[in-house]
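This is the structure, below, for whatever I ask next.
Missing here is one protein chain; the remaining ones are kept as they sit in the complex.
Moving on to chain A:
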Amino acid sequence: MTPLIELRKVSKYFGPVVSLKDIDMRVYAGEVHCLLGDNGAGKSTLIKALSGVHQPSEGQIYMEGQPVVFNSPRDALDKGIATVYQDLAMLPLMSISRNFFLGREPKKKVGPFTLYDAAFAAQVAREEMKKIGIDIRDPDQPVGTLSGGERQSVAIARAVYFGAKVLILDEPTSALGVKESAVVLKYIVQAKLRGLGVIFITHNVHHAWAVGDTFTVLNRGRSYGTFKKEEATREQLLQMMAGGEELEALAVELDLIAKKDPTTAAQIEHKAAEELHKPN
């Protein structure tokens, strides 16, 4: 099966900063591909390369087997890659239906004028939201009156409606509570069942484990590799995500310091306490 989207040896440099180095990754239709890694690992940079915000410095992206270049977010969108950003998903003061169609307004011709078809927008927004289980009373109500999970859901519904083949979600659950996250995770699965390839970025290994089929772990711009769910355990994944080996090394080091030199450790502690209690 040809992957929906494939990265071969993709690197991205910002001046001297190496954000991504030689990344290989394949996303297939009908799978949830989780992208994991610590802060600064390069996850956002990777999806920005996929969504047309950045162009890779080296390497090539393929879509359904064909090499592609995404010149702008709009370009990627037109080619079927929709991205839902955690914070930039919606304009809170704008109505649900206007948000839903922002940038791709439905048009109707009235005489010589091309108008925004508000009635159509309202109807579609309501129907599409209903399909994912949210019954909005009034598509004219501002998005700001929806809860965080519902807002994410509007963004996902929008991407699905506009025929996205690949849906990229950058930490959609990071600001959400347990219930709200569950709502969003449900739509991720729904999108996958509809045959989309979903790239799901998260820091939460439980969320990743709940919906993911495949996992790619990034660390300092490099890939630790891709694992199928059958091939790994949750604990292994967690270790890789947190840079487990480094953590272990650090624990040992701290332990050593404490054992070898209790006086220094105590002094450091004392000094820190003094600093804290100083006025100003």
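Worth pointing out:
Note that in this section contacts are C-beta pairs under 8 Å (C-beta built on N, C-alpha and C of every residue); 3 or more make two chains touch, one makes a residue touch a chain; residues count from 1.
Here is the rule we go by: contacts and distances are computed from a predicted model.
Remark: of the listed names "Cytochrome c oxidase subunit 1", "Ring-1,2-phenylacetyl-CoA epoxidase subunit PaaC", "Amino acid ABC transporter membrane protein, PAAT family" or "Xylose transport system permease protein XylH", the one matching the undisplayed chain in UniProt is "Xylose transport system permease protein XylH". Checked against the full complex, the candidates A:Ile136, A:Val166, A:Val198 or A:Met240 give a single residue touching the omitted chain, namely A:Ile136.
When you scan A:Leu77, A:Val154 or A:Leu167 for touch with the missing chain, the hit is A:Leu77.
Annotation for chain A: contacts to the undisplayed chain at residues 51, 53, 73-74, 77, 83, 85, 88-95, 98, 101-105, 107, 113-116, 118, 135-138, 140-142, 144-147, 150.
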